[in-house]
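With one protein chain withheld, the remaining protein chains of the complex are depicted in position.
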Amino acid sequence: MKLFVVTATNLRDGAIRWLGAGNAWQASFANAQPFDAAGIGPALAFGAAEILAQRVIGVYQVEVRRTADGLDPLSTRERIRAFGPTVHPAFSYAATSRLGA
Amino acid sequence: MANTRIVIDRTGAVIANAWTTLAADEALPSAGPVIVPLARLLAETDGVLALPGGVGVLVACDEALEQIVPLLPNLALVAVAFPKFRDGRGFTQIRALRDQFGWHGEIRAVGDALPDQFLSLVRLGVSTVELGEGEDPESWSGVLALRGGLDSRPAAEQPLPLLRRLAAPFAA
Partner (left out) sequence: MDTATQIRTPSAAAEAGIYHYDALDHAFITRRVEAFREQVQRRLSGALTEDAFKPLRLMNGLYLQLHAYMLRVAIPYGMLSAIQMRKLAHVARKYDRDYGHFTTRQNIQFNWIKLEQAPDILAELAEVDIHAIQTSGNCIRNVSTDQFAGAAADELVDPRVYAEILRQWSTDHPEFLFLPRKFKIAIIGSPQDRAAIKLHDIGILTQRNDAGEPGFTIYVGGGLGRTPVIGVKIRDWLPVGDLLRYMEAVLRVYNAAGRRDNIYKARLKILVRETGAARFAELVEQEFANLSGDRFHLPDEVVSAIQARFGSPDFADLPQVSPAYQKALAENADFARWVSTNTHPHRVPGYISAVISLKPIGGIPGDASSAQIDRIADLAERYSFGELRIAHEQNVVLAHVRQDALFALWQELEAPGIATANIGLITDIIACPGLDYCDLANARSIPVAQSISERFGDLARQHDIGALHVNISGCINACAHHHVGHIGILGVDKHGDEAYQITIGGAADENAALGQLLGAAVSAEQVPDVIEGVIRVYLALRLPGELFIDSFRRVGLAPFKREFRHGQH
């Protein structure tokens, strides 16, 4: 069964967001809500409404898989987007959230 | 077909608009002022030019202006189409009409041009712009207010650097 999460970019500050439980945008990939093929449609529709509300841009779905530690994007590009530039570990979400950035 | 679109002049002011645009399959009206697509003008030249009340031509951005140059003295308006704001060919057509062909009649930009393109249109010599459905004329005049301050001195008197001299609008 394919699993997806929904992601977007904050319009104002360009920060990456993940759709979490209760249709709340989350800063960390770890809090992204997984959807199956049936659930992804309404989730993307919510994202489209958020675009019209000028909160986010660039809403799309990312295919993920379950691992022992949680969800993991399938593609290298989406892993880098979720976990930060590999050449600047200090700029990953986990690192910058500790800095309050 | 009556034209319900708003038309503004080079200053962004709304003007009265009596022009209608002939649809592709529509018969010629009995009188103008009417804007006729280029293909129709070429196919029915005598009929079109005989219309009382004024005649204009609608040029698509991939149509060669050379085709209508001999007819320009008989036209009151050339409408230059912007099918999508990203397609900048209309800018070259406007400039060619003013600069290369030396025409001083009304040039009207129609289609999908953005308010933020207004300054470019004016500098190239456009006379009027037909706004899109539901567009607010203030978003156009606002752009001029913000970005304008077009140096109004004639080109010859403008000081260096070069930028100001080249920024002088083509005479409309």
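Annotations for the structure displayed:
Per-chain numbering from 1; labels A and B assigned in written order.
Assume a residue touches a chain if its C-beta (ideal position, glycine included) is under 8 Å from a C-beta of that chain, and two chains touch if they have at least 3 such contacts.
Predicted model only: the values in this text are computed from it and were never measured.
On the side of chain A, touch with the chain left out of the figure occurs at residues 9, 11-16, 51-52, 54, 57-58, 74-77, 80-81, 84-88, 91, 101. For chain B, the residues touching the chain absent from view are 85-89, 91-92, 95, 99-100, 102, 114, 116-117, 119-121, 123-124, 139, 142-143, 146-147, 149, 155, 159-164, 166-167.
FYI, only the chains that are shown with their structure count from here on.
Taking the mean of the C-alpha atoms as each chain's centre, chain A and chain B sit 46 Å apart.
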